[in-house]
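The complex is shown incomplete by one protein chain, all other protein chains being positioned as in the whole.
Our next item is chain A:
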């Protein structure tokens, strides 16, 4: 109904104002609060407008996420913040992928090609963002070495996995079969690991920023699948501003984004 769409519009404006305010030191903290207010409003609208089954379980799951997330964010040391952001970004990508998979399971196969395409996009990019972010987390937390990890024949493993992912994506689009979708998600998870492993420690923040933009785009695509305008606007805002931010960060560090990413697939590997 109209008031739901109006409330979503207010939330979308909150997100735009938040990003604008976050770009300048004086207003940044205030901007973050405006963004949080927009998010709370959006969740409130869903509870008020949708007829939801399983309400106690839903509230329990939100409580669990809050009880894990708030102490982690409060107690983390300043120096450990980038990996926490990577972790939060990864789980967001994972959530978007799951939303798309569940929507795929529900829909019977007479679906629009555009919706199926958006679903496949969300699953692939969401899974890459999830597993890639977990690797960046492990690198920054020094669970694994921060130096570039170049597997023997890594270039061919990477290209092979990318090709397999593409084939499985086409298989899902043509057949609409659930097993193909499961395999596609698994292939995309492996691809995310392979893309990030060869990145050196100093470049990791730039990769986190890129994966952040990816997650934004998956949220936008899942918004298209669900027909939810707020998810489209919020996801696209983050996707676009995140892409620009990635370029700005790379420029500030005198690096090129393509070099960082595809250095993995060149024989020599990046200089770290």
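Definition applied: a contact is a pair of C-beta atoms (placed from the backbone, for glycine too) under 8 Å apart; a residue touches a chain by one contact, two chains touch by 3 or more; residues count from 1.
Criterion: contacts and distances are computed from a predicted model.
*Asks:* Choose one: "Peptide/nickel transport system permease protein", "Tryptophan synthase beta chain", "proton-translocating NAD(P)(+) transhydrogenase" or "2Fe-2S iron-sulfur cluster protein". The correct choice is the protein name in UniProt for the chain not shown.
*Replies:* "proton-translocating NAD(P)(+) transhydrogenase"
*Asks:* Just name the one of A:15, A:121 or A:137 that touches the chain not displayed here.
*Replies:* A:15
*Asks:* Could you tell which one of A:92, A:132 or A:198 touches the chain left off the display?
*Replies:* Touches the omitted chain: A:92.
*Asks:* May I ask which residue of A:138, A:168, A:184 or A:219 touches the chain that does not appear here?
*Replies:* The single option touching the absent chain is A:219.
*Asks:* For the chain that got dropped from the picture, name the residues of chain A it touches.
*Replies:* 11, 15-16, 18-20, 22-25, 28-29, 31-33, 35-36, 38-39, 42-43, 46-47, 50-55, 57-58, 61-62, 64-66, 68-70, 72-74, 76, 78-79, 81-82, 84-85, 88-89, 91-92, 94-96, 98-99, 101-103, 105-106, 114, 140, 146, 201-202, 204-205, 208-209, 212, 215-216, 219-220, 222-224, 226-242, 244-245, 248-249, 252-253
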